[in-house]
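With one protein chain removed, the remaining protein chains of the complex are shown where they sit.
And now, chain A:
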Amino acid sequence: MIWETVRLALLALRRNKLRSALTMLGIVIGVAAVIAMVTVGQGSSRSVAASVESLGTNVLTVRPGGRGFGPGPASSGPTRPFTLRDADALAELPVIAHVSPTVSSLQTVVAGAANMSTSVTGATSGYLAVGGWTVVSGRGFDRSEDRASASVCVIGETVRRTLFGAADPVGRELRAGKVTCEVIGLLQAKGAGAFGQDQDDLVLMPIRTVQRRLLGSENVSSISVALAPEVSSQRGAREIEALMRDRRRIAEGAPNDFNISDRAQIAEVLTGINSVLTGMLSSVAAVSLLVGGIGIMNIMLVSVTERTREIGIRLAVGAEGRQVLTQFLVEAVVLSLVGGIIGVIVGLGLAFGASLYMAIPFAPQAYVVLMAFAFSALIGVMFGFFPARKAARLDPIDALRHE
């Protein structure tokens, strides 16, 4: 008898193609929307997490000048710059693993007929370690080049593509302002940074070269440090602050005339923005689920009259209420299952397409799929089953007369 009931249910679904299709559409929309939104949300979280990681863990940056923003008195008087001696002193601290003092200068860079405008960064051998860069071709600076104003440079992927095309740039020459240098290394591409900036648009030269030949100044604009493993950024910041206050002879109680920024703070802000975004996506998804649910409800309610008459006919020819109800339940379950499965496929497909387009990881989540599925099944069964249960309790003649 159960197979007979399943057969009856399938027949009924086939007879009412439009109603079945519309009900299923409601379920598909609900399920697909939730799965797509949450999957994309998860993907973008992961992508932010990856960007945060690429900022480098445990990296602090020290800049001359008082606090850029926030409460507290700004430093008074002209800003005292850093020099390479400050970087050397920081390198002596046991909590610090690598030091990378930098300066930068905006230049037009020329190689053969190609040219571009980019920022030329004066760096030392510590730069690659602090920034987490890998050299894919050639080499980075060595320590001997830190103090000499050698005419060499290391370039990023974007600069390579613009100036040299697909060719290996190592050994070629480029001119930045009045400095002509030999390309000794090419950096592995990092892609867009946490704020969408192109991290591969860079030219590195030994810091002395930039200071003397491009800027004409001994100043260092910022010093980034990578802390030794197991050193917390709070402890690192405390030790750096003590050392710098001592070197700059800042009286006790007087404010710092430099600031230390911690990348963990940036990461926090980014993660915060991302969780707001994920929350928004989730509420949009919840609304789609609701809209899908209301669609199903409408179709079911509109067809109640016809279905009530059908129940009346079945009861009149001798069906028991239970048999009619089982048929309706099977119908609702089949619709929800098929709609749910199509919804899952469509949802994952949309999420996959969107992830490709937005270049974020594709992150399907089993619990979301299950939840969306369960919710739509619940709605489908509720609105298919409860009106039927009401009708099956009527006297056949009242069900037949239903308007």
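Operating definition for what follows: a residue touches a chain if its C-beta (ideal position, glycine included) is under 8 Å from a C-beta of that chain, and two chains touch if they have at least 3 such contacts; residues count from 1.
Everything below uses one rule, namely that contacts and distances are computed from a predicted model.
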Chain excluded from display, named as in UniProt, from "Pyruvate ferredoxin oxidoreductase delta subunit", "Carbon monoxide dehydrogenase", "3-oxoacyl-[acyl-carrier protein] reductase" or "ABC transporter ATP-binding protein": "ABC transporter ATP-binding protein"
Touch criterion as defined above, residue of A:50, A:106 or A:316 at the omitted chain: A:316
Absent-chain interface as seen on chain A, which is shown: 1, 4, 8, 11, 15-16, 306, 309-310, 312-323, 393, 395-398, 400
